[in-house]
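Read the structure below first, then the notes.
A single protein chain has been omitted; all remaining protein chains appear in their positions.
Our next item is chain A:
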Amino acid sequence: MAAGVAAWLPFARAAAIGWMPVANLPMPVAPTEKNKRQDELIILNVSGRRFETWRNTLDRYPDTLLGSSEKEFFYNEETKEYFFDRDPDVFRSILNFYRTGKLHYPRYECISSYEEELAFFGIIPEIIGDCCYEEYKDRKRENAERLMDDQEDNKDAKLPNMTFRETMWRAFENPHTSTMALVFYYVTGFFIAVSVITNVVETVPCGSSPNQKEVPCGERYTVAFFCMDTACVMIFTVEYLMRLFAAPSRYRFMRSVMSIIDVVAILPYYIGLVMTDNEDVSGAFVTLRVFRVFRIFKFSRHSQGLRILGYTLKSCASELGFLLFSLTMAIIIFATVMFYAEKGSSSSKFTSIPASFWYTIVTMTTLGYGDMVPKTIAGKIFGSICSLSGVLVIALPVPVIVSNFSRIYHQNQRADKRRAQKVQKARLARIRITKTEGSNAFLHSKRNGLFNEALEFTNSTEEEQRLSKSTSLLESQHHHLLHCLEKTTNHEFVDEQYYQQSYLEAGLQNYPSRSPSLSSQDGVTGTCCSRRSKKHHTPLPNASAPAHMQPLTHTHTHQQGLQELSTIHIQTLNILPAMMLKFCNQFSSQITTAIISIPTPPVTTPEGDAHLPAAPTHQNVVKVSAL
């Protein structure tokens, strides 16, 4: 339960009077406050600095150190205060958490000291409010990365029993591990450079004999260039195959970007080998040679900066998309306007709107080639507006991209955005778990509460005190409130799996005949338990019954020497046969009758006198069902 609302619990309970006239059943008894203390100030002395607060404030979070009885360990009798030998600055935030219900992370604090304090006082960091949570996570991640960096530097020593394959993979991924890897790294880099330069030089016109026109070098020294190309491609192929062999997950490696670049770089050569000098396909062949330029992308394995650039562009995709979209809009608008404005002038280059696109683009990017110029006055006016607005439209998204790049370069070098999403999911999952624990706490204590009622009838006060100590007064009042709601609506709160189960059963409509002995149980107790017991053994022979374990709630009802309500007893007995049913379906009917008939004697003597030997009867049932 959240902090401040603990103060509103009296209000919620008072408002429950609104349900009373509507309810058909009597309400449960309110929990009494045995030793109702007036709210008092307690003094917390943290390394000399005194903090004072109400006791109730601390009691809001009973599962932390200050909220539970654990603080009694720190009580100082002479000075009548609680002394903690911890950091007083951090304690401020912790105490504010009790007061306001929100945990804040102060920016000037070191992350690890803060976490230590939180751990000491029993507060989970996931409660940190949304205002400070991002900061906290960032700092934590930085810290973890720094620690990981330190560890990795020590980790380069070769582990003794790595297979050859793993060694190779490590050598490929991290060239600094061994000299062989470094040599390989530089050799491949060199050959990439050679291949790219070859492709470029191929097209340069070499000196020629005067009677012919200039020929590019590629055609003059065909053999040489072909040999060079072959050598490079062979090296690349060998490298690709070696990486493929060494990859821990070949499928994943083949899908990665780098391997696709590798394949695209060497494929044109092989296709060229296969195809002969056929006139029809030579045009396509020439196009394929363009893909040879992809070899330059292979450099990204060698350069961290290139990788970051690629990653930035990927992450700025939305800004780039916006830039593109707005540019397109502006181009179309201005091209249309220019076309209609220039329609009048003679020998106008603006023959159609698409033809004006070129002018608009050149003007907006302030290139201004001058191959198309407007001649009319209207055209010139619109042209100037076009160039001015071009500057603005292009200048707007660029700083965003730049800042993105610098941010990513500094922070996200390890591409851990995926990790952050997982962490966010984990955080939400943990918060959800603590919330359901809150509602489950009610279900748990409901079962405990029934024991309290039984014990009140039998006046065994010691066990009652033992049980009631486990839930604070606030919790018991809250549970009483929920209990009243149950009574008003004549329905009960159950947890998720039980609800699924009963939903299935309601659909299956499989109700066998009820035992007459138990149905006579009608007016015994006003509590919900007897009603529940009747409904519980109806789904017994159902094939889906095994999932129908009244979960944890009943397993912890077995307490030594404690009188149990007989009806609850029957339900626990029902669990075992449900499990047995899975294995001996054909005995189902026999088991049902066997179970139902046995507890008849205890049932007719309701809570009070019969001291049920819980364990032996239990075993009896086991024996019977193991037929």
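Methods note: a residue touches a chain if its C-beta (ideal position, glycine included) is under 8 Å from a C-beta of that chain, and two chains touch if they have at least 3 such contacts; residues count from 1.
As a working rule, contacts and distances are computed from a predicted model.
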item: Protein that the absent chain corresponds to, by UniProt name, given "Acyl-[acyl-carrier-protein] desaturase", "Gamma-secretase subunit APH-1", "Kv channel-interacting protein 4" or "VPS35 endosomal protein-sorting factor-like"; value: "Kv channel-interacting protein 4"
item: Touch criterion as defined above, residue of A:Phe245, A:Tyr369 or A:Tyr503 at the omitted chain; value: A:Tyr503
item: Candidates A:Ile377, A:Val398 or A:Ile431 - the one touching the absent chain; value: A:Ile377
item: Absent-chain contact - pick from A:Phe291, A:Tyr340, A:Trp358 or A:Phe405; value: A:Tyr340
item: Full-complex contact with the absent chain, from A:Trp8, A:Tyr75 or A:Phe226; value: A:Trp8
item: Sites on chain A contacted by the missing partner chain, in the whole complex; value: 1-2, 4-27, 30, 32-33, 38-39, 99-100, 340-346, 376-379, 381-382, 435-436, 438-439, 478, 481-482, 484-486, 488-496, 498-499, 502-503, 506, 532, 535
